[in-house]
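Only one protein chain is missing from this complex, and each of the others stays in its spot.
Per-chain numbering from 1; labels A and B assigned in written order.
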Amino acid sequence: MVEESRCALSSAREEVLARVRTSIGTRAAEQEVIREYRQAGQLSEPGRINLFVDRLEDYNAGVYRCAAPDLPDTIAAALTARQKHRIIVPPGFPAEYLPPGFDFIRDQGFEYTQLDATDGALTAATAAIAMTGSIILTHSETEGRRALTLIPDYHLCIVRANQLVETVPEGIRALGARRTSPVTTIAGPSATADIEMTRVKGVHGPRTLDVIIIL
Amino acid sequence: MSIRVGESAEAATFPKAAKKLLANTQLRRNVRRATDTIRNKRAKVVGEMPDWEQLRTAAQQIKQRTLRNLDSYLEQFEKACTAAGGKVHWARDADEANKIVVDIIRGHGQKEVIKVKTMTSDETRLNKALEAAGIAPYETDLADLIIQLGNDKPSHIVVPALHRNKSEIRQIFMDTMGLTELGHKPEDLAAAARDYLRERFLRVKVGFSGANFAIAETGSVCVVESEGNGRMCITLPDVLITMFGIEKIIPTFDDLEVFLQLLPRSATGERMNPYNSIWTGVTPGDGPKEFHVVLLDNGRTRVLADEESRETLHCIRCAACLNACPVYRQTGGHAYGSIYSGPIGAILTPQLQGMEHSTSLPYASSLCGACYEVCPVKINIPEILIHLRRKIVESGGAPMTERMGMAVAGFTLEDSGRLGAAQKLVQLGRQPLDALGLPGWSVARDLPAIPTESFREWWKNRGAR
Partner (left out) sequence: MHLLDTLGVDVETRRSSPVLISLFITCYNDTLFPGTGRAVVRVLERLGHTVEFRESQTCCGQMHYNTGYHPEAVRIMRKFLQDFRGAEVICVPSASCVAMIRDHYPKMAAEAGMEREVADILPLVFEFTELLTDKLGVTDVGATYPHSVTLHTSCHALRSLHAGDRPQRLLQEVRGLDYLQLPASDQCCGFGGTFAIKNAEVSTAMLSEKMRSILETGAEVCTGADNSCLMHIGGGLSRQRATARCVHIAEILASEEGHE
C-alpha cells in the first residue's frame, strides 16, 4: 500500500514537471530583473522613529519611548495602563528589565490553554520597518516561540531604535541568517474588514499591541 | 484527469447569472459600498508610493522569470523544503490533491482540521472531499466562516462575503452558533467569531493553509493575513498541510520585498497587512511537528503552455481588478460562476477549467482597461480577454448568428464600394429600424436617427454644392 502510493506520488511529480517543461517551450537567455524601486531609506533616525510612531498609532497601537535605563519603569507603566498583571515572557528575556510588582512567568513550553490564561506577553523583536509600522519577530530566545505572541490577548513589544529601518527591502535584508527561522511580521493588532469593510480591531490574534521604543 | 475550478463547470452563463443578480438591489448595494471603500483606500495608499510603477515592473519581471524556469524553481523549492524537514507532495489535479490531504489527516487518526483561507482548496472543493471522508473542516477566516455557516458561495477573492451586510451576517451567526443574544456592530460579530473559533484553534491537531508565496531559494512559505486565524492554523496544530498552485513560487527570499509592498496596498488598501507568517520546514519547539506541502497543477500547466495568456499565472490574488471593474461592481462575484470572479476570474477560470465550460466569461467585460491599470503585477487582462475570445471563435464556439454577422460585416468593410452600398441599405431600412429597434440594444436605449446621407456621400457631393 505504502509502496503503491509512493509510486503514484512520484509519477505525479514527474508528470507535472514534464508538463511544465513542455509548456515552457524554448527558453531564451535570462535577463536581470530591473529593480528601480526604492531600496534604502532617506530619513535620519529621529525621522524614522517619528514615521514608525505615526504608523503604529494609525493602527491604534500604544507607543512608548524611553531611554534604556528607564525600560523597567516603562514596562511597568504600559502594563499598569492596560491593567495587565500575569505576563508570559520568553526564556531568554533579560530578567533585569522586568519591573517588580507583576507576575512574570517564563515560558517553559506551556500548554496552549495555559498561555490563554495569561494576561499578555512581553517580548523583544528582531527588526522594525518605519514605513509600514511593522515589527518583525524571528522567534529567538528573547522573542519566544510563535504561540507566545499569538494566544495571549495582549502583546507588549520592545524595539531598539537601532533595529528600526525605513523601507520594506531594508526590513527583509535585516533578517539576515534568521530568515529561515519562523518569521512573523506584525503591523498593528489583529484586524478584519470582512464585515462591510469596517475595520474591526482584534479578532484572533492579540487584540491590543503596545510598543516601547528604546532610544 | 479531474481538473476542477469549484463548480464552474456546471455554472450558468454570465449574462444569465448576471441578470438574476442585477435584480437583487440589496446585494448590489452591498457590493457597491464595499468596492467603493476598498478602491478609495487603495488609491490613497498607492498614491503615496513614488516607486509604485517600478515595483510593478519588478514584480512582472520576477513572475515572468519564474514561469520561464518554473521546473527548476519547483525542484529547488522541493529540495530546500525537504531539507528543512517538510514533505512535498505533487498533485496533477483536484482529486489527487484532495486525496493527499485526506490521507494525511486519516493517517493521524484525526477527524477535524482548521483551515485558513485558501483559494486552491475552494478550487479543488477540498471541504466536500473532507466531509465525505468524515473529516470536519473549520473555516477560520471571518468571511469564509460567514460563507461556510451561511451555506453560501464566495463572491470576492479577498473579501468573500462582501455581498453580505452586517444584519445578514448577524442573522447567520445567531442561527448557526446557537446564540440567543448578539450585538449589531461589526465588533460584536467579530467577537462572536473569536469565541466560536478559539476553542477549536487550541484543540484541533491538524491545520491547513494555502500560500501567498513559496520561495524556491529557501523552501519557505509565506502567508499574508489580517485576523490572526492564519497564524493560529499554521502555528498551533501538530500537523500542518499547505497547498498551493505551482505558480506561487518566487525565486528568492528577497523577492518578498517587492510583493509584500504590492499585495497589501492592492488588496485591502493597507500599507501592510497586520500579519505575515514566513516559515521554513519544521522548527523544533516552535509550531507543527510535521509539515506537508501539496503542489497543485490542476490546469496550470495548460495555462503556462499558451505564451499569449501565460501571464494570467502572475496573479497574486489581490482582487484589485474586481474592485476596479465596472462589471463586477454591478453584479458581484456570483455571476462569474467560479470562485475566481471579476476580470481575473474571466480569464483564469476558462483557461483552467477548459474553454468549453466558460465561453461566456471572456465576454463579461467592456474592455475598459481599469483592471490592467490597477494590476500590481501588470497582467494585461483586456488583451487576454480578446485572445480568449479569439480562441472561442477559432474553435467554433461563437453563436452562428454572430459568426454570420461578422462575416458579412468583414466582407462589407473590406471594400469601400460595398460599405457605400450597405450604407444605402441602412438608410432605406431607417424607418423599420426606428420602429422595431435592435434586439438587446433597444430595451433601454433609443437608436440614433439614421442620417439620410453618409459622410462619404456628403464629401463626394461637397464640391458640387
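Going forward, a residue touches a chain if its C-beta (ideal position, glycine included) is under 8 Å from a C-beta of that chain, and two chains touch if they have at least 3 such contacts.
All figures in this text were calculated on a predicted structure; none of them were measured in a lab.
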item	value
Omitted chain - touching chains that are shown	B
Listed residues B:29, B:44 or B:445, member touching the removed chain	B:445
Among B:9, B:49, B:191 or B:398, the residue in touch with the chain that has been omitted	B:398
For chain B, residues in touch with the removed chain	14-15, 18-19, 22, 326-327, 330-331, 362-370, 372-373, 386, 388-394, 398, 402, 406-407, 409-410, 412-416, 419, 422-423, 426, 438-441, 443-448, 450-451, 453-460
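FYI, only the chains that are shown with their structure count from here on.
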item	value
Euclidean distance of C-alpha centroids - chain A vs chain B, Å	28
Complex interface listing, chain A residues touching chain B	5, 9, 12-13, 15-17, 19-25, 27-28, 30, 33-39, 55, 59, 109, 112-113, 116, 129, 131-134, 139, 145-147, 150-151, 168-169, 171-173, 179-198, 200, 202-206
Contact footprint of chain A on chain B as seen in their complex	30, 33-34, 37-38, 50-51, 54-55, 57-58, 61-62, 65, 67-71, 74-75, 84, 89-92, 96, 100, 103, 140-143, 146, 159, 161-162, 165-166, 169, 186-187, 189-190, 193-194, 197-198, 201-202, 218, 220, 226-229, 231-232, 235-236, 246, 253-254, 256-258, 260-261, 268, 270-280, 283, 285-287, 295, 297, 301-302, 304-305, 307
